[in-house]
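For chain A:
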Amino acid sequence: MFDFVKTVLIAFPKGFYTTFKHLFKKPVTFQYPKEKMPMAPRYRGLHYLENYEDGSERCVCCGLCAAACPADAIYMEPAENEKGERYSEVYEINLLRCIYCGFCEEACPEEAIFLGHEYEFSNDSRDSFIYTKDQMLANRPTKEKPFKKIIRKVRRIF
Partner candidate 1 sequence: MSTVAFLIASAVKVTVIVTVVLMGVAWATWLERKLLGRFQHRIGPNMAGPYGLLQPIADAVKLIFKEDIVPDKAEKVTYALAPIISFIPALLSFAVVPVSDTLTIFDQRIDMVISDLNIGILFVFAVTSLGVYGIVLAGWSAGSKYSLLGGIRSSAQMISYEVAYGLSIIGVILLANTLSMVELVEQQDSLFNWFIFRQPLGFVLFVVCAVAETNRSPFDLPEAESELVAGYLTEYSSTRYSLFFMAEYANMIAVSAVATTIFLGGWQGPILPPFVWFAIKVFFFMCFYIWIRATLPRLRYDMLMNFGWKVLFPLALANVMVTAFLQRL
Partner candidate 2 sequence: MLLDTVIFYICAIFAVGGAVMMILQRNPVASVMFMIVSLIAQAVLYVQLSALFVGALLIIVYAGAILVLFLFVIMLLNLRGERFEEERPKLGLTTKYGLAIIFFFEIVIIIKQTVFTGSISQSPITVASDFGNVKPVAELLFTKYLFPFELTSILLLVAIVGAVLMAKKENNDKGEQI
């Protein structure tokens, strides 16, 4: 009986006060398509390929990324250009196989491949998830990824 009175007279007003307090707090909602959550610097999203400043490709098709890939998602075919430099004629990543572990960007000796912050690449056909070299060169972000520095640091240690 006493417990019941205590519940009604103390616990109930307390609970109502708590909810009332929360009524005036700022909503935590992100209006997703309009505003996006800021990403963590190490977030691993869609891959992109880097170029040198003069526009030539960094990738030399060494195959280390493919070797490092635990999901076997990378396929590449090498070729030589007229100056005798190696480059990748075909460079494809199957994004449905990819587990976004980031081993490829750590393995790359030329700092050519990175995982960007892009995550909106849904599609309705499976074939469109095999990203080719042109697509990955195109979706290079304008801002440099801060993760590059971290990679360089890690490489110096090992």
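Selection rule, in plain terms: all candidates are chains of the complex that A comes from, given by their letters.
Everything that follows uses one rule, which is that a contact is a pair of C-beta atoms (placed from the backbone, for glycine too) under 8 Å apart; a residue touches a chain by one contact, two chains touch by 3 or more; residues count from 1.
From a predicted model like this one, the values you see are computed outputs, not experimental measurements.
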Numbered candidate touching chain A, per complex, among 1 or 2: 1
Interfacial residue positions of chain A with respect to candidate 1 in the complex: 4, 15-16, 18-20, 22-23, 25-29, 31
